[in-house]
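Complex shown without one protein chain; remaining protein chains in place.
Now for subunit A:
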Amino acid sequence: MNLYTSFMLITLIILSLPLATNILYVHKNKAYASYVKLSIAYAFITSIIPTTLFIFSGQEMIISNWHWMIMQTLKLTLSFKLDYFSILFVPVALFVTWSIMEFSMWYMHADPNINQFFKYLLMFLITMLILVTANNLFQLFIGWEGVGIMSFLLIGWWYGRTDANTAALQAILYNRIGDIGFILTMAWFLMYSNTWEFQQLFMLDNNLDMLPLVGLLVAATGKSAQFGLHPWLPSAMEGPTPVSALLHSSTMVVAGIFLLIRFHPLMENNNNIQTLMLCLGAITTLFTAICALTQNDIKKIVAFSTSSQLGLMMVTMGINQPYLAFLHICNHAFFKAMLFMCSGSIIHSLNDEQDIRKMGGLFKAMPFTSSSLIIGSLALTGMPFLTGFYSKDLIIESTSTSNTNAWALLITLIATSLTAVYSTRIIFYVLLGQPRFISMPIINENNPLLINPIKRLVIGSIFAGFFLSFNILPMNTPQMTMPTYLKLMAMAVTLLGFVLAMELNIMTNNLKLKIPSSTFKFSNMLGFFPTTMHRPIPLLNLYMGQNTASSLLDLTWLEKTMPKIMSKTQMTLSTTISNQKGLIKLYFMSFIASALMMFLLIS
């Protein structure tokens, strides 16, 4: 079984090689971008070996190799955990990133800093892998923060644009709110369990307080953009499309869910936290699906659909099915990355046009991209025997057969149906009908750098779910029997969504333009969330910083009460008490007078 550790380490080493060789200029005769892409492809191949072994034998392993420090009773080492989750996630992430890298070679080819861009993407991936393979909380925190910072850099890639900078800062803000929860959990574990190693944590006590678990949930809410801390995710669309693809498929946003999956042994007996997760997930999945309905920016729709899927994963965590949530993470990575790449291809071909109202009829112009987009959308909605089906259908089934909150279930079902609605909307507006874009752009999708990665991911979107669920070991007892109507429920709501959306879309073409209703406004304005949360609260804080902290306390009270008042009193006192009044003439006069007097007396 030594192949496990050695090949996993080789994978990590191959991945980090381009960062090192970048300084040494060994890739002089080859573009740095393709060098990075190649190393990721190789890393993918080497990472397959431990995965195959795992599927074969089901053995898990820990690599623990470098003592960082030992403080009092706490030992911090560099250790990697190669268990079910990490060992399956690594090849998926590498496969998807490989395609994204190739895609960005096409998408970013005109960027002067393309090498830097690839370096950032690679570091993003590496930090994510650190997060996934970490075996203690500290190492996980390194990956966790690293992912956050790299997303800051990548979202703000076009740093001349104010929007990009704001979006980058927003991502950090929301993530940091989540980090407070993470730190809280770390502190709690250190205090009560005196360890940060996962095995020891899970072994010690499985009936914890709510506090650390809520901390974890807050952390996951920040990172995975659950309701309340979600607005950064659509804003993050300011970044280049490859960044969005990477961010939304295999890195960053799934990190929060992954954290919860990791800590599942502590949560499986705690009903309160599960209810919290369930409700949070259900609200997220519905709210973001509603927001996706009326967006016009193609990337924003896809972004909201990610958010909705993340909510679905959270629901899965809430019904105590971490393995299912994990499967959905893996499946989701394939088609979500591909959807972003397709929209990137469309945006690029239409001269950076992102508005779906100005597209249309692309089915003729870009057949390959269109068919991939349709496959991706169908996989997203859970079309039978495409990738999404294998996890999404199971999730809905186990939600409906589990002993759970009916409201949460209902909300989830509505959101599932809405998934079909917005997917139809994209397909309808972008691909069907008459072209509504100006006829100038030269549409060309024949670049192999564009076609090959999408092709790979199309195959992934069709077969990956089957392969994954065919090969991995069943970790929990699947629900074998259920009434027919429950079995068909997911499919039925999705079909309903499709039909409804198609009818509505066709109908809107024949209708007069009306003043938008308030429901439309609610959806289009993202539930008025940014309006109500992004203005007043920061304004209040900044006012407090300026008025209370700076002007009132620092510049007035502290300045006046201590130094100023002291010098003032000293000055007043000294002028009052002192005899010395500055009357020079008088002093000289008295001097002369006394001298004269003395003179007179002597004489």
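Keep this in mind: a contact is a pair of C-beta atoms (placed from the backbone, for glycine too) under 8 Å apart; a residue touches a chain by one contact, two chains touch by 3 or more; residues count from 1.
One rule holds in what follows: contacts and distances are computed from a predicted model.
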item: Protein name as given in UniProt for the chain not displayed, "ER membrane protein complex subunit 6", "NADH-ubiquinone oxidoreductase chain 4", "Myotubularin related protein 6" or "Hemoglobin subunit epsilon-1"; value: "NADH-ubiquinone oxidoreductase chain 4"
item: Contact partner of the left-out chain, one of A:Pro367, A:Pro384, A:Pro516 or A:Pro563; value: A:Pro563
item: Chain not shown: contacting residue from A:Tyr35, A:Trp106 or A:Trp188; value: A:Trp188
item: Contact partner of the left-out chain, one of A:Phe138, A:Phe368 or A:Phe529; value: A:Phe138
item: Contact residue for the chain not shown (choose from A:Phe44, A:Tyr84 or A:Phe152); value: A:Phe152
item: Options A:Leu53, A:Ile114 or A:Leu173, residue touching the unrepresented chain; value: A:Leu173
item: Residue numbers in subunit A that touch the chain omitted from display; value: 68-69, 71-72, 138, 141-142, 144-146, 149, 152-153, 156, 159-160, 162, 165, 168-169, 172-173, 176-177, 179-180, 183-184, 186-188, 190-191, 211, 541-542, 544-546, 548-550, 553-554, 558-559, 562-563
